[in-house]
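What you see is part of a larger complex, with each chain still in position.
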Amino acid sequence: MSVYEKLKEMNITLPPLSAPVAAFVPFVQAGNLLFLSGHIAKKDGKPWSGKVGSEITVAEAQLAARAVAIDLIGTLQAATGDLGRIRRIVKLMVLVNSAPAFTEQHLVADGASELIGQLFGDTGDHARSAFGASQIPFGSSVEIEMIAEVR
Amino acid sequence: MSVYEKLKEMNITLPPLSAPVAAFVPFVQAGNLLFLSGHIAKKDGKPWSGKVGSEITVAEAQLAARAVAIDLIGTLQAATGDLGRIRRIVKLMVLVNSAPAFTEQHLVADGASELIGQLFGDTGDHARSAFGASQIPFGSSVEIEMIAEVR
């Protein structure tokens, strides 16, 4: 099944490319590597904010991370024109806006990683770092940066 | 206009390559990609320190980020011998030493991104992540890591 068929089956609509809020671009290709800017979690078009572990729960933060993954895949679509051109999702860097004692950043990041696995199969097997940021732009709960390889 | 002409017009002098304070090197080239170490903000040769949002303002932190960008371009000069060899500024990772409630890391990062745009034009269009670090070496206010592509 193609990524598009899986997106349809899971009832996921990719967003259009959103304009960065500042002086940078959403992605840059160098050789076969696509470097995607950090995407912050949004809900209904607004920052999905809150410190995980105090203001929002792990379960909600996992949904926020999943939403970021959908936005990143939307950017991959804009960058490639065809998600079938993705050879590999190489790496995610997952920043979790963490309360001081919150130590389950890896569970939050799974909200993104698991969706990527469901959509891309082996092509989606990625390296990953997850850690706590002291804050994220607009107070967003999660920010994710991606590197992907294209054919 | 070349990058050098723009640097002159903007009255910017690139610094010489500064020795790392620890057991690493300022840049490594792998294939066509140049990976630059995190550069911390300095003022008059000393760490430009302070937590943004409590100890220093956004406006000052933007100047600190701009100063880091100048140092990074100095390192690019040392790495390439000729900034005309830069094909693309690929990505910045911008760490802002943030007070707990400070959520404008993207505005701070613009201090670096905008200078790069002014100097490099389209070649300077880069992907970017910006977020809050709980601290930065020497208490510096901003640290930036860069990936660039060379011809």
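Note that the chains are named A and B in the order they appear, and that numbering of residues resets to 1 at the start of each chain.
Keep this in mind: a residue touches a chain if its C-beta (ideal position, glycine included) is under 8 Å from a C-beta of that chain, and two chains touch if they have at least 3 such contacts.
Computed from a predicted model, the values in this text were never measured in an experiment.
J.: Beyond the 2 copies placed here, what is the full number of copies in the complex?
T.: 3
Going forward, only the chains that are shown with their structure count from here on.
J.: Chain A to chain B: how many Å between their CA centres?
T.: Those two chain centres are 25 Å apart.
J.: Enumerate the contact residues on chain A facing chain B in the complex.
T.: Against chain B, chain A makes touches at 20-28, 30-31, 33, 35-38, 93, 95, 132-139, 143, 145.
J.: In their shared complex, at which residues does chain B touch chain A?
T.: For this pair, the touching residues of chain B are 31-33, 87-88, 90-93, 98, 100-107, 109-110, 113-114, 117, 125-134, 147, 149.
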